[in-house]
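Right, I'll just put the structure down here and ask away after.
Excluded from the complex is one protein chain; the other protein chains are retained at their positions.
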Amino acid sequence: MILTVEHVTTYRYDLPVRGVVQSHRLTPSVFDGQRTLRWEISVSDGIHGGGFRDGAGDWVQTCSVLGPVDQIEVRVSGEVETQDLAGVLRGHRELVPPLAYLRDTIPTHPDIALTELGRQAVAGAQDPLDRAHRLSSAVAGAIAYTPGSTDAHTSAAEALALGQGVCQDHAHALIAAARSQGMPARYVSGYLHATEEDDLHEAAHAWAEIFVDGLGWVGFDPANRCCPDARYIRLGSGYDAQDAAPIRGTARGGGAEHLDVDVAVKAAQQ
Amino acid sequence: MLSRTADNLYWIARYMERAETAARLLEVGARIALLPDDGHGYRSEWDSVLRASGTADGFARKYGDPVQRNIESYLFLDRDNPSSVASCVTAARENARIVRTGLTTQVWDALNSGFQEMRELERSPRSELDLGRLVDWTRRQTAMVRGAIDATQLRNDGYDFLNIGHYLERADSTARLLDVKYYVLLPRADFVGSGLDNYQWSTLLRALSAHRAFHWAYGGEVTAAKIAHFLILNPQSPRSLLAAVQGLNAHLDRLARGYGRSTPAQTRARALLGELAETRVEDVFEEGLHDFLTRFIREVAGIGALVHEAYLSGDVR
Partner (left out) sequence: MVPGRAKAAALPETCATATAAGPLQPVRAVKLVPLPLYWSHVVNETGNIVPDHFNEMFADGQVRPPYARLEDWVAAMPAELRSLKQTEAEALFRRIGITFAVYGEGGDPDRLIPFCMFPRVFSNSEWRRLERGIRQRARALNAFLVDVYGRGEILRAGLIPAALVHRNAAFEKAAVGFVPPRGVFSHVVGVDLVRTGPDEFFVLEDNCRTPSGVSYMLENREIMMRMFPALFRENRIEPVDHYPSALRRTLASVAPAKCDRDPTIVILTPGHFNSAYYEHSFLADLMGVELVEGQDLFVEGEYVWMRTTEGPKRVDVIYRRIDDAYLDPLCFRPDSMLGVPGLMDVYRSGGVTIASAPGAGVADDKAIYTFVPEMIRFYLGEEPILKNVPTWQCGKADDLKYVLERLPELVVKEVHGSGGYGMLVGPAATAEQVAAFRDRIVANPGNYIAQPTLALSTCPTFVEQGIAPRHVDLRPYCLVGERVELVPGGLTRVALKEGCLVVNSSQGGGVKDTWVLAE
């Protein structure tokens, strides 16, 4: 499948800001499931900094804006050929050991309820892959997809208690539950091509990966009750949403920041 | 040099000069208050001191009516007043601690021992702290710091930033002290030239430790015009506005030469110096002393902002 992405992030500032620095994880991962045909990232008034592939295999690129400016636009435009690997991250080169992804973070901290959810989910599972699938189903069943019910700072434990959330909460909850059962898990950010007949329309998307012995990293998307397939584009990973964020940045200035994100992922004519 | 280091040096000098200003303002207030009050003044003399120092609002919020003892506390000991002697001495010492290695031992000793003595004073019963003692102490401390800087600091850009801070603050301070006169006598034009008027002028001179210097320079009767000339336009008078602006220009120019480039701060400081050099004392009174001083204070603040932008903020390219 060939997917095109148009992704525009606009930061508006009430008062002009200076010294904007952003760290971008906005380039598609390199693995057997996707091949980048065209990819451009531009930042208004931006100066490109050092870029490198980090230990987790993500391309990280720094960008700075001198300012003063009252608006910054980050525009991503590209085309990626994808294929369905049933969620398996095959052919992805990375050095970070899976065990490092057992680390607790605040949003993915497993409280008693999450640990219990994980424990019940894996009971009776045949093998590690089965355990991962059961964990994903359990999280999908426990948290109803409800846009607007949570915010960027909601933790996995809070989302589970609420019984509602969005893809970020699903991913956090799955990571927490998996780690509580000793399975390394991580947060993945990317894009999703949602078709007309789908119920879900989250073009800027997030899901989780669980390390399965014998298979390696396998993606699970509890929000859509499936594993990533040809409709998904993978950008990068981290311990949690913040660590895996496509854009992390700061600016010096006194005013409030307003954020607009516009994403369109379309299937190209074949 | 690191912009933040320059900023610390600049503020050491500003805070020490500001501490001295607070003490001198207290002295002016105390001396004027010694005059029999026949109810003709615009307001209480003490109120005028607060207004000239720009701390009237803060004081009113905390204490209400201007009573001498409260004003003494507020201008000297009160940490809630960022311009009090205690606040300034503490802030100067903290700035110095940050750039400790950029100062000579003598300068650090002067600032540090001043701070330690200040803490002793704060622990003393308030009844033992009479105004004269506090004012003398402050004058001595600031003179020691100033002397140590002059005698021992390396003549590099750091020295320029110390001096730029010093002269900017001094220009502001002399202007504010002069302005006390305006607030004391505002509504009664018929007082101008009276005995009371002259007494107040000479009080100002004493507070600036410039009484004898004035007589050396002018002799004869104390008149408003002579004093205004002395404190505003006479380059021989170390506290005059002209002398402060000259000092400011000298160090800004040194900096520009050393760095091989000039900034808007130099341009504007030079313009102010040019204007003062052309000004006659009659021009000042024609414009109105208060209006002239208000304009001057604003101009000095403007140069301070440009110095910050060009050197201290770290945003310069």
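Going by the order they are written in, the chains are A and B; count residues from 1 in each one.
We adopt the following convention: a residue touches a chain if its C-beta (ideal position, glycine included) is under 8 Å from a C-beta of that chain, and two chains touch if they have at least 3 such contacts.
Values in this document were obtained by computation on a predicted structure and should not be read as measured data.
When the whole complex is considered, the residue among A:S23, A:T115 or A:S149 that touches the unshown chain is A:S23. Touch with the chain that is not drawn comes from one residue among A:T62, A:S77 or A:T115, which is A:T62. In the complete assembly, the contact with the undisplayed chain comes from B:Y259, out of B:Y159, B:Y218 or B:Y259.
Note that of A:T36, A:T115, A:S137 or A:Q242, the residue touching the chain absent from this view is A:Q242. For the chain left out of this panel, the touching residue among B:A33, B:A56 or B:I98 is B:I98. Although one chain is not displayed, its contacts with chain B can still be listed: residues 1-6, 94, 97-98, 100-101, 105, 108-109, 112, 157, 161, 259, 311-317. On the side of chain A, the interface with the absent chain consists of residues 19, 21-23, 47-56, 60-62, 64, 66, 95-100, 102-103, 239, 242, 248-250, using the contact rule stated above.
Keep in mind that, in the parts below, only the chains that are shown with their structure count from here on.
Separating the centre of chain A from that of chain B, both taken as means of CA atoms, is a distance of 59 Å.
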